[in-house]
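This view holds just a subset of the chains, kept in their places.
Per-chain residue numbering starts at 1, and chain names A, B, C and D are given in the order in which the chains are listed.
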Amino acid sequence: MTRVRSWGLGLLGLVVLGVVWEVYKAVGPDAGVKLGDRLVLPRTSDRAMPHLWDIASRLTEPALGRSGAPLWEVVGQACLFTLKIAAIGWVVGVVVGLLLALLMQRFRLAEAAVLPWVVLSQTVPLIAIAPLVRRWGSQLRIGSWAWDSQDSVAVIAAYLAFFPVAVGMLRGLKAPDATHLDLMRTYGVGWRTTLLRLRLPASVPFLLPALRLAAAAAVIGTVVAEVSIGLRGGIGRLVIEYAQAAGGDPAKPWAPILGAIVVGLVAAGFVALLGLSLKTYRRGEVGA
Amino acid sequence: APGASASGSGEASLTPVKLQLQWVAQAQFAGYYAALDQGYYKEQGLDVSIVEGGPDIVPQDVLSAGDVDYAISWVPKVLGSIEKGAKITNVAQIFERSGTTQISFKSKGITSPADLKGKNVGSWGYGNEWELFAGMQKAGVAVGDIKLVQQAFDMNGFLAGDIDAAQAMTYNEYAQVLESENPDTGQLYTPADLNVISWNDVGTNMLQDAIWANSEKLSSDTAYQDQTTKFIKASIKGWVYARDNAQAAADVVTNAGSQLGKSHQLWQTNEVNKLIWPSTSGGIGMISDVAWSRTVGIAKGTKNETGATIISADPPETAKNMTYVEKALTELKSEGVDVEGKGFTPVTVTLEKGGA
Amino acid sequence: MTAAETRTSTTATHASAPTPAVHVAGLDRVFTSKQGSVTALSGVDLDVAPGEFVSLIGPSGCGKSTLLRLIGDLDQATSGTLEVFGKRARQARLDQDYGIAFQQAGLLPWRTVAKNIELPLALHKVGKADREARVRELVELIGLGDFAGSYPDQLSGGMQQRVAIARALAERPRLLLMDEPFGALDEMTRERMQNELVRISAETGAAVVFVTHSIPEAVFLSDRVVVMSPRPGRIVDVVDVRLPGTGRDDALREDQAFFDAVAAVREALHGAPPPAARGVENR
Amino acid sequence: MTATAEAPAPVDGVPAGTPTVPSRVLAPGRSALTVAAPIALGVVLVGLWQLLVTALDIDPYVVPAPSAILAELGDNLGSVTSGALHTGANALLGLVIGTVVAVVAAVLASVVKVLDSLAAPVVAALSVMPIVALAPVLYTLYGASVETARVLVAALAVLIPVYVNTLRGLRQTRAVHRDLMRAYAATPAQQQWAVTLPTAAPYLFTGLRIASSLAVISALVAEYFGGPIGGLGKSITSAASSSNYPLAWAYVLGAIVLGLVFYCVALLVERVATRHQPGATT
């Protein structure tokens, strides 16, 4: 009942947004609204704000390029490609984040020394590291397996994804009540058992949002890295390529944007599913 | 990736070769895709894979790092890298002319570099801006006299009037504008709507797409030397194919995964052909000394917005080496291939909306 | 007055039993922090005989919890002797000689009642069959047989506290340490829990060290009440409250002897003799 | 975009009789450790880096030496500083706009529940979307020769973490405080000012801290898609495209410092705001 209601309202919200878009497009001046000499409301020309139905119908028209497939299909393929890389990046990021969190929880010195660098790592612009990662990676060759650009993109995704996991999980691992820790101590069990029986279960309410943020971050990292190194197949590459058509085909650049949102939502949805399977460990949570 | 490699299962004898492009797959690189598609590389015993570029990929550095065997890049960009220590050599100057222009709507009245004064001038940066600066410098316009705007991947800034004079490659952005609708007329823009400053006309044109090879390997590795000749030879054959079969070459590029529309792709093939053919330097790939020294001169003497020049001294001897292309041309000529294209006539391309 | 006098022994001279459950002598605990140092305990001497029920009472911050935590090896003394069943506290902890219950039940929210009680057994690798039998026994003991599969958030505060006590009892410890376990309960539940604790401790014969703020509770439950004073935390008095032959049942709560004992503890706690002979808890 | 892990909401009302002992007492010398340890680690890592580059004679396009980066930084300090100011101005403006919009939206959503539900899908979409993908269309919408699109990219990146955190904070008003305000017959506006907003403040500032360095990165990446020159983003790419990697990394260093400045200021503000609110957030 309430679920139906909230979905309904959500849909209504999207409709409202669409109506606002079209109404503003209809009444707003082509050159946008200026305050002083700063544009505060956007331009409404067809090039800047295509009609929503134009965007929608563009999706059903051929994408151009080799296959002649409709745009939605090409973007859909790119979504899958991006999703796959993001998933790899997410897994790697989550593992690294977890390990770092464990290290920092276990050794106070490690926390003091590493945590500031973890924060600092996220201030490095990706566009600076993406080509570097590609270059470093290309030096790697293990047996018949050789590093390729996809791996570089996945690493970039992991670079963004590990952060929320490391920070969130560290908090989660420190979340148990002092009483619970005392209890484990009275049972004479060591760090490992305490971790397994207490810290890990207690960290779930922190881990899940961290995983969701990591999923979003992985998608963002994948797309940015795809743009940066021009990796073919994904959403990021379509952002570049469709931009070139922006003048003559203004609805086209919106397609990869929608694709990026879809990928992000799918990723977040996956984590939500994961959350369902861990429900028992979230009993302590106060209604979110 | 489709079309990236020509290796067949039974052809172990082929030498694997990687070519780094300067940008993503498009007809700017039609010759290489054609050579791959037509089996010219295979004929030479080469198993070529083409590695696409991207905004942050610097082909000459990928080459220096040893990740690829050859790279396509513009001469002025590479001269800077060479001065920074990259050990690479121009072994074939494929484009003889510059495709870079500065375009503006007629209404802006910008017909010469001097008119850029006080205007919003677009440029991509990334080393694509030097001809513009040289042209301005020649016309006595200081960098401070214009407002320099970094141009995006699209031409919307130009179309919306944010940028008065935009940088445009004849084979790409110029066409993007011509594929766009003029909101006043409901028709596509036409060349008559635009003023075009071509750096070829101004005289500040610099050498663009060339094939670059690893200097150190060239000087020591005879197999690599041999392979270079073969690679150039097959590539030139590809370009000859693109000249003689523009539509087919465009389709090859499209099949290789380019997302550009058909008319745009053909336009690009045709315009690129115009930058190559007819060859006035003794055959495709040869560098005229005039063009080289002009390029080097501009690279030394032109300051960008931060006051820097591309290079401060003449490039080393190893910056170019025509031995291999000469050899390739000799062989090709003996095979009866027209490597000068004196009789080249461009095709007529009608651009469709959105390049479709 | 006389009643109070006869029942008050100023030294803890109960070390007659072979090895005391708890032996504390000259114990100090000083906390040092940036703000300075706090002497939480100073020169504490105490012996608890096996099977004996001893309560610690005193104003907030007098070091009751600290003393309990030291006995449980959850904290280290600054100086002094501390033995549990003749061993060092650490050894006693590793040997699981005691069970502990805190003011908050401290159940793991993701474990059912049964699983919470089972926790110490599982951690110490008790066989599955034994574990299950013991858990069944314990949930019955605390009267929560129907709730074995429930999660803590489905129980009232009192029920949770009972689970915590069952958990403390799971390994049949010879010593129970309890830090205000009934502090959060309402009066009636509290009374019931007190009766139950009396029954349980009698049945299992475990020694109990029990921290409380409530004089009647201390008197009702204990053999002896240890009265402490703060800053520095020290034992000011030990009151013998168990009269030979008195059972700890509901009738005791209304007994004259009970009121006298309450008055004696009250006097020891507040330092001055009360205006009337009968002291009374005032909350 | 990225936002640090959310904690489960703090329990309403501390249970009576909480222990007198602070749950975690700072050991002496710990604060010295928190400063010394990361610096020591940094020194070791950078030293190792320098050593490897010199010993193995690694080319700058693989990885430039720290010494080379510092040298370039020294030579181009003016340019790096002006680039940082340029990008920092966009980031700051974006941060302010994004925060104001987010807080106003969160207050509205907390007061008018329907708005919250209406906004839910948009918030969900924005929180998973790479804002940079929006940059090209923002330039088209707002013009390619002005900074607006960059400011908006930063603002959009800031919007979600601040909105989500503030909204959570606005829901933390304790029942006892709500009752109190009702007992005082306080007007809705008075209730917002006296109780709801102050309760939400620490959450808001946590969101702001997460958003702070995000604003810098976003403004910087937005430069990538065009606009007036002069910022760090454009400087990084143009230095890299001419193979001047030490210089590129000098600009990157500028970007890192800028991000850290934003972060530390936000952290400081958060610390001050949370001073008297035990157990509020992160």
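As a working rule, contacts are C-beta pairs under 8 Å (C-beta built on N, C-alpha and C of every residue); 3 or more make two chains touch, one makes a residue touch a chain.
Everything numeric in this text was worked out from a predicted model, so none of it was measured.
Here the complex as a whole is made of A x1, B x1, C x2, D x1, with one representative copy of each chain displayed.
By our rule, only the chains that are shown with their structure count from here on.
Two chain pairs, A-D and B-D, are compared here, and A-D has more C-beta pairs in contact (counted per touch definition above).
Distances between chain centres, each the mean of the C-alpha atoms, put B farthest from subunit C.
A straight line joining the Cα centres of subunit A and subunit D is 16 Å long.
Once the centre of each chain is set as its mean CA position, subunit B and subunit D turn out to be 41 Å apart.
Chain centres here are Cα averages; for subunit A and subunit B they lie 36 Å apart. Within subunit D, residues 19, 61-62, 136, 140, 143, 146, 224, 237, 240 each touch two or more of the remaining chains.
In subunit C, the positions touching at least two other chains are 104. Remark: subunit B residues 55-56, 58, 60-61, 64-65, 77, 80-81, 84-86, 120, 122, 125-127, 147-154, 156-158, 160, 162-163, 305-306, 310 touch subunit D in the complex. Residues 5-6, 9-14, 16-17, 32, 38-39, 42-43, 47-49, 108-109, 112-117, 119-120, 122-128, 131-132, 135-136, 139, 160, 163-164, 167-169, 171-172, 178, 205-207, 209-210, 213, 215-217, 219-220, 223-224, 227, 235-236, 239, 243, 246, 250, 253-254, 256-257, 260-261, 263-265, 267-268, 284-288 of subunit A are the ones that touch subunit D when the two sit in their complex. In the complex of the two chains, the subunit D residues touching subunit B come out as 59-62, 79, 136, 139-140, 143-146, 223-229, 234, 237-238, 240-245.
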